[in-house]
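Read the structure below first, then the notes.
Left out: one protein chain. Kept in place: all the others.
For chain A:
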Amino acid sequence: MNVKMKASIVGAAAALALATAPATAIARDTISIVGSSTVYPFATVVAERFGRASGQPTPKIESTGSGGGMKIFCQGVGENTPDITNASRRMKTSEFELCQKNGVKDITEVQIGYDGLALANSVKGQDMDITLRDLYLALAKDVPDPKGGEKLVPNPYKTWKDVNPALPNIKIEVIGPPPTSGTRDSFNELGVEGGCKTFDWLKAMKGQDKDKYKAVCRSIREDGAYIEAGENDNLIIQKLESTPDALGAFGYSFLDQNRGGVKAVKINGVEPDMNTISSGDYPMSRSMFFYVKKAHVGVVPGIEGYIKEFTSERAWGEEGYLVDKGLIPSHKDERKKWAKNAAALNSMTGKEL
C-alpha cells in the first residue's frame, strides 16, 4: 500500500465522520414507537396495515418493555424521542410526573383491549381446574401454616394434591417467565397475589404493612417448583409439550396460536377465551394501552392516521384483524369511548391514574 492509498482511506473515514453531523438536522418522517413486548405483536400488525394502506412509511416499533418504553418516551419532546409508547399496564403516576418534568406535557391515553395470562399444560396432560388460592399455595415462597393459625411457613407442598385434595396427584411444576418480564409481573400480581388476597388476615396486612404484604403475596418459591424459562414464550410451549405434567404461564395469544400442543388450565372454573377475559370473569386478565405525545402530532406525519387505524373497528373490533392475532377486544361502549378520546387527542390530567 502506498502513501496515496493510505491518504484516501483516511479521507474516507473523515468524510464519514462529517456525514454524521447533518444527520441530526434531517426531519423524521417515520413514526417512532417504543414500549411493551406484549403490545408489540398487535402494534406491529397495525403499523404494517397502516403503511400498506396509507402509502406512508411504516412506523418503526421497538420492543423495549413497558417500563423501558416510558423512560424513553418521557425523555422529552423532539425528533430523537419516540412519538408513541405501548404499555401492558397503565402509566404510573411517577412516570406521568417524569414526563411533565421533561416537558412532555400533553399525553393522550388509549386503551387498546385486554390480554389474558394463560396457564396451560400439554394436551397429553390431565385436565386441571384450579383456584387462585391453589395457585398461591402452590407457588408462593411462604404460605399460611397448613395446621392453621395466622403464621407463615416455608412452602411445604410438593404435589397439587397436597395443596387441594381435589387436584391430581402430580408434582407441582410451573414453567414461566423470569422476573425481568412484564408477563411475570402480571402473573405475580393477578395470579399469586389474587390467591393471597383470599386469606382475610393476609389481605388485612395490606392496610397495615404494605411492603410486607407485597413481599409475602408476590414472592415465588425458589426450590425448583417454579422454573424460569427465559423471555421467549415459544420456549415454554416447547417444554410443556415434552413434559406433560408441567404447567406453563404465558400470554393468551400464544395459547391461541398453539392449541394443537397445549390446552388451558381453568382458573376458578373459568376457561380463558375472548368473552371471559374481556368481561373479567377470567381472573388473570390485564388491559393494554398506548400513549401519544401530542406535541409530535402534526410534526411527524401520519400519527393521526396510525391512531385512527388502531382505533378503527376493523382493527380492534370484535371481528377485527387484531382479534385474529390474539387481542381480546374491549367492550363495545369502552371502544367507542376510547376511540372518541383518541380522535379528539384529549390530554391526560394525571388524576385518572
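Basically, a contact is a pair of C-beta atoms (placed from the backbone, for glycine too) under 8 Å apart; a residue touches a chain by one contact, two chains touch by 3 or more; residues count from 1.
Assume contacts and distances are computed from a predicted model.
Novice: Can you pick, from "Phosphate transport system permease protein PstA", "cytochrome-c oxidase", "Heme exporter protein D" or "succinate dehydrogenase", the UniProt protein name of the chain not displayed?
Specialist: "Phosphate transport system permease protein PstA"
Novice: Per the definition of touch given earlier, which of A:232, A:275 or A:347 contacts the omitted chain?
Specialist: A:232
Novice: Which of these, A:258, A:276, A:311 or A:330, touches the one chain of the complex that we don't see?
Specialist: A:258
Novice: Which listed residue, A:36, A:63, A:88 or A:276, touches the chain dropped from view?
Specialist: Touches the omitted chain: A:63.
Novice: Please give every residue of chain A in contact with the chain that is not shown.
Specialist: On the side of chain A, residues 1-3, 6, 9-10, 12-13, 16, 19-20, 23-24, 26, 28, 30, 32, 34, 37, 40-41, 44-45, 47-48, 51-53, 55, 57-58, 60-63, 79-80, 82, 231-234, 251, 253-254, 256-261, 319, 324-326 touch the unshown chain.
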